[in-house]
Structures are given as structure tokens and as C-alpha cells.
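Below is one structure, written out as C-alpha cells, with a few remarks after it.
With one protein chain removed, the remaining protein chains of the complex are shown where they sit.
Going by the order they are written in, the chains are A, B and C; count residues from 1 in each one.
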Amino acid sequence: MNRSFEDAVPTIEVSHKGLNSYYHIALDDLDTALAFLNEEGARLSTITGKDARDHLEVLYHFAIWGEIHTIIVDLPYDKPDIPTITNRFVAALLYERELIGLLGINVTGIPDARPLELPPKYTDTTPPLRRV
Amino acid sequence: MADVNERRFANLKIPIGPSHPALEEPARFLFEVEGEKVIDVDYEIGYNHRSIERLCQERPLSKVVYLVERICGICSHTHPLNHVERVEDIADIEVPARAKYIRTIYAELERIHSHMLWAGIAGHEIGYYTLFMYTWREREKVMDLFEMLSGSRIMHGCNTIGGVKWNVAEKQAKSALSVLTYLDTAADKITKAVLKDSNIAERGKGVGSLSREDAVRLGAVGPNARASGVPEDTRVMCKYAAYGDFDLEPQTAKDGDVVAQALVRLAELKQSIWLTKELFTNLPEGPIQVEYDEIPPGRSVGRTEAPRGELIHYTETNGTRFFERIKIRAPTLANIPSYVPKFLGCQIADIPIIAASIDPCFSCTDRMTVIKDGKRKIVSARELKAGRI
Amino acid sequence: MFRARSPWVYFINTGSCNGCDIEVLAIQSPRYSAERYGILRVASPRHADVLVVTGPVTKRMADRLTMIYDQIPHPKAVVAVGSCPTSNGIFDGGYSLTGPLDTVIPVDVYVMGCAPRPLNILDGIRKAAKMLDSKRKGQGARRTERFDEAMAKETDESLKFQSVDNVPEAGK
Partner (left out) sequence: MIASILGALVYAFVAALLLQGIRRIVVAHSQFRKAPSIFQSFYDFFKLMGKESLTPNVTSPLLFNLAPILSVASMLVAALIIPLAASASAVGAGDLIVVIYLLAMPPIALILGGSASGSPYGAIGAAREVALLIAYETPFIVAMVAAALAAGSLQLNTITATAWITILPLAAIAAIWTLPAAAAVQPFDIAEAETEIVSGPYVEYSGPNLALLQLGQWLKIFLYASLIAAVFFGTAIFHFQPAINFVIQFMIIALLISAFIAFWQATSGRTRVTRVLRYYWTVPTILAIVDLVLYAAGVRYMHFLFGWVGV
């Protein structure tokens, strides 16, 4: 990655390990981070949702040739809303629908908000990956 | 564009799946057909979802390897290989060189048997059963090789945290080399059969093509992307296991139609056979497993090249006996958006050959993918294609 | 007497990891050549005698499985291939599974093994074929209406074939 991520986007905490690097950023810096990565020609690999016992976490994994850059965003339990990124990365659609289905995260602006992989008859139960 | 939407389901709808001879696993494609031409395709998967990710969090550390191995029967080595490498990355365990080589041997043998399986199924889809019979007869030799090395044809169970369980004896390496030289000639015959004898080439020309921009935009991976000219091969990019010692170059073709997919996969078949022979010849000495005391809390994300493309594992541990979170993104899930433009405009007769040429593996994918619920609003192919979303 | 010599088989994968499926497909390949026993893979459940099921029955596939089981004309037999249909296998406890196969449809032959070998599957199918002769008329004979009833009271909306009228506009 030619320009370093830290000076372009205000980050809370950064850690590097081998080929991977993790950037913990606030929710409202997400858009600038995505714009930066888009210019770098990063390819969205996948999006991971995690229930970290006291808050929800969403990790965006971007791949640039050999390295993987992960952007981590925290979401409070009571307001789990996150803007969609399908306008920049079309492939994110399926991964965001998985967030909706498995973790009950409310992705705003997604064109097709159906839950992922849950049989329709069971969509009213609590999302399976929540540590209830 | 608007008028087309009104009329969109007036035509004949052909449901293929969830249990259909053309598809190995349950997936449901609903094709809207005008005469013989497909004008809209709608996919619905999720029949294979076995709640693996939650089970991974409920099972103790050492048992998860066996669960991860049973995500997909065809690529039953790539998933645990990736998982084990993530845990070793977190705990900074240095795996001995011989274990790395043995892991790469299994990975490449798996690619050989998976691509041969694909060639057979491609023949089966267009009704050319002789190709299916021939390739699956040759493929039995690879399954015997697996059985000799690890004792079982499908679930080898050779990966553990810190190394490999089954060693490769001197005699085994010698007989494996002879089998591989035979497979080399068989691969040439299969290439000739697929591209010349069976009319896959003649029926597949220009069918189900995917342009390079679409492939990159829709995030295609593996042979599916390489057939459209995207030179990305995780073995070259990430150099995991023993791939660092070999300089592979990705096999690519141009226009991403059925013939291009065949070219890429058959070239990869030959490449894997060559690579496995190299691995067997200069297999280093030394131990095959390293002890580890306990796994510290930490996280790691990494990629391996499954026969169908780039497979990503994200693993996070919290120092206890259980994993904090395991996330698996299979190659076929990344390829699904790129399947849709392939089906548009094709004929009914081409549906199975296109479905086969993509070589979807929904067992890998289904741990986490798409369900259509009551509301009929779905992302139709046109919207995906037009990128309006 | 003829039923044992020409068992027509219909494969269904209710959530399997695909390992058993490629072994079930392998029995047709030249090394095992299932056709010498008259075993043919048929395309529609209407033509089938033996239903080969692989994989733990996921909730999504359960009602499809019963629908297909009803469509198979009597006499019919069911072969459960692999340890998943017999006992949910390694996925036991998953939230999206509805339990082993025999809680969904009656099973005649269990072929054990996590990816059993093709010869075991072949033997299982032949045992099921021999059972076909002993099946009396009344046992397990279900009319097609039951299939239509199942379609009528379809709880899972997406299983219904889409007719034009209940398709809301794409844009809205």
C-alpha cells in the first residue's frame, strides 16, 4: 500500500502482524476509510460480524495483492446500525445480508435487506450468533 | 428497463433445484425463459447451512479442526489447513518444513482430484457420459493415493495445530511418483477429450462469458476469475505452507466462457501434477509435528487457494478453551454474484453446462448464504448486472 | 422378483458436506459400475424405487424431502448414506438441523461411515432393492394428493411456484 493508512484516516488503535494489519476506527470515519481503500485498489474480501459480549463489532477485510487490511468498527447493543458499502463494493451485498441474518445488525441503505441463511420460518427468533 | 420489470414473470419459469440431476448440491435457480432463451435468473441457496460457525464457538479448541474439515467433502483439506495456519499465526508456532511440504502435497492432490471431478461432471452435464466415466476412472487413482497416504479417501484428517499427523514413508513417495507420471498422461488425454472430442468446446464457445471488468467488480475469485483474465492466485500472492519455495504463475484465459473455464482448470490440473511431483521429490527430512502449550488471545485472518478459489478464514481466540469467533468465507460465495451475468441470455440447453463450468460448491458456501423470504423483492439479475444496487 | 434386479435410484442431498455425494456418484464410474446390477440414476422421483439421502436434514430441506418422498411411487425404499443422516453426525446441536433422517421419513438401510466407501453404498442400495419385494401394497403408499396438500398449506412462502399475480413490482 503506497500511502500509509494512519495519516489519511484518524484511527483509534492500529496493530500489524505479518501480512495483516488491523485499524480500529470510529463509525463516522468509516466512509473516508472506504474511499481511501477504494483509491488504493483494494478488493473487499469479506465482512465479519462479532458479538464481543458488551458491544457488537464489524470487521471489513480488504485484500491488496498479498496483504489483508481489516477495518474494525464498534456498534453499541442498543443501536446496531451501520451504513451499507455496496455503493463502492458490489460484492458486499451477500456479506452484509449475513450480518442482518446472523447478528441482527441493521444495515441502513442496503438494497435487499433479506436475512441470510436463516430458514424463513425462523427469522423471528434471536439471531443465532448473539451471545445471549 | 421499467417495462421489462412489469412483464418479468409472465414467461415460463423453470425451477432448477434444490434437488436436480444437474446440480450436485441443493441450490435453487429460478430461470425465467422466453422460448429457449433465459432472460432472468434468480438464485436461492442456503439449503446446506448447518450452523457451523456457531458450533465452532461451542466446541473446545482441539475438536474444531474436525468440524472445519467437514464443511466441504471435495475440498476437505483446504479448510482445516487454513484454520490450522490461523491458529499457528496467533500462537506463533513454527511448523517444521516437512509438515509444510506434506500439507502442500495434500492441497495439490486435492486440486487434482477436484479438477478431474469437474471435468467428469462437465461431460455429464452435456450428456457426454463417456467423458464422465473416463475421468472418474482416472480419478480413482488419486483417491487410492489419498487412501495410501492418510487411510481415507475423503476425510484425511492430516492437519493438526503445530503440524501434520500422517508422515510420508520413502516407499509411499516412490509409488506416488509413479502414479503421478501416469496421471500426467491421463491429464493430457482428459484435456484432449474435454476440448476436442466432446463438443464442450463447440457448445461452450461464447456461452456464459464474463468480462474482466465484471469479474473484478463482482468480486469473482479462483478459476472463475482467472478464466476472465484476472491473474490472482492465492498460492502466488500469499505463499502459505510450502508455496514459497516454488514460483508458480497463475493460469489465465481471456473471455471467461465455458471453454476458457475448461482451459484454466485443465492447465491448473497439469500444473498441480508437476508441483506434486516436485514436492514428493525434494521432501525435506525432520519432524512432522511441534508441541504447543496453550493458545494466547489474539486474532488472525488469512487466505488459502481452494480448488474453487480464494478461501478466507478469520479466527479469534480469547485465551479460554473456546474460540471467540470463527468466520469462513468460501470461494463459491464470492463467485455467486458473477454467476448471474453468465446465465443471462443463454439457452436452456446451456444452463447445466454453465452451472457445471462454474463448479459451484454450495456445501462450502451454505454455511452462510442467501434465503428468499415471503416478500418477493429480491435482487434480480438485471439489478446486479446493472450494478444499480 | 424383478424389483431386486432393477432398482432405479434417486439421489437427494439434504445439506450434506458433499463428501458422501461424490462417493455416491462414484458408484456409477467404471471401477464400481453400478449398472451391472441394473442400478440407474433417474432424473425424476416419479421413476425412482430407491431414494438415496445424504446429509443431515436441514430445516430448509426437511419439507422438500417429505415432498419428494411422497412423489416416489410405492414400493419404495430409503437408503441413508453416511453418518450425518443417521445421527446428525458431527453437526449435531446445530440450530438449523431438524434431527436425523428417520425423524423425517422412514429409513430402510443405513450405510455408516463419514464418507462411506463406494462399495458399501453399492451394497446398501442392493440390500434396499432386495427389500422392495417384501413391501406390501398398503405400507407407506401415499397418494399424490398429499404432495398437493403440502404445496397448498405451504408455510414457507418461497416454496410456492411464483404466479404472476402475487409478484409485487420489482421497484417498489
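In this text, a contact is a pair of C-beta atoms (placed from the backbone, for glycine too) under 8 Å apart; a residue touches a chain by one contact, two chains touch by 3 or more.
Predicted model, so just to flag it, every value in this text is computed and none were measured.
**Student:** Any idea which chains on screen the missing one touches?
**Tutor:** Taken over the complete structure, the missing chain's partners among displayed chains are B, C.
**Student:** Can you work out which residue in B:K141, B:R203 or B:K277 touches the chain that's missing from view?
**Tutor:** For the chain that is not drawn, the touching residue is B:R203.
**Student:** Of the residues listed, B:E36, B:D92, B:D188 or B:E213, which one is in contact with the missing chain?
**Tutor:** Selected residue, touching the omitted chain: B:E36.
**Student:** In the complete complex, which positions of chain C touch the hidden chain?
**Tutor:** 2-3, 5-6, 8, 29-30, 33, 35-38, 42-44, 46-47, 49, 71, 73-75, 141, 143-145, 148
**Student:** On chain B, what residues meet the omitted chain?
**Tutor:** Residues of chain B in touch with the missing chain: 12-15, 20-22, 36, 123-131, 133-134, 137, 197-200, 203, 347-349, 351-352.
The definition used in the following text is that only the chains that are shown with their structure count from here on.
**Student:** Quick one: report the Å distance separating chain A from chain C, using the average Cα coordinate of each chain.
**Tutor:** That pair's centroid distance is 39 Å.
**Student:** Taking the mean of the C-alpha atoms as each chain's centre, how many Å separate chain B from chain C?
**Tutor:** 25
**Student:** Which residues of chain C are in contact with two or more other chains?
**Tutor:** Residues 58, 60, 95-96, 157-158 of chain C each touch two or more of the other chains.
**Student:** At least two other chains touched by the same residue of chain B: list those residues.
**Tutor:** In chain B, 46, 49, 51, 54, 366, 371-375, 377, 383 touch at least two other chains.
**Student:** Quick check on the complex: what are the chain C residues that touch chain B?
**Tutor:** 11-23, 25-26, 28-31, 41, 43, 55-56, 58, 60-61, 64, 68, 89-91, 93-97, 114-115, 117, 157-158, 161-162, 164, 166-172
**Student:** Once bound in the complex, which stretches of chain B touch chain C?
**Tutor:** 2, 5-6, 8-10, 13, 15, 18-19, 21, 24-26, 30, 44, 46-52, 54-55, 58, 66-67, 70-74, 76, 117, 120, 132-133, 136-137, 139-140, 152-155, 361, 363, 366, 371-377, 380, 383
**Student:** Help me check something: in the complex, which residues belonging to chain B touch chain A?
**Tutor:** It is residues 46, 49, 51, 53-54, 57, 89, 216-219, 237-239, 299-303, 310, 312, 314, 316, 324-325, 327, 329, 333-334, 336-337, 366-375, 377-379, 383-384, 387-389 of chain B that touch chain A.
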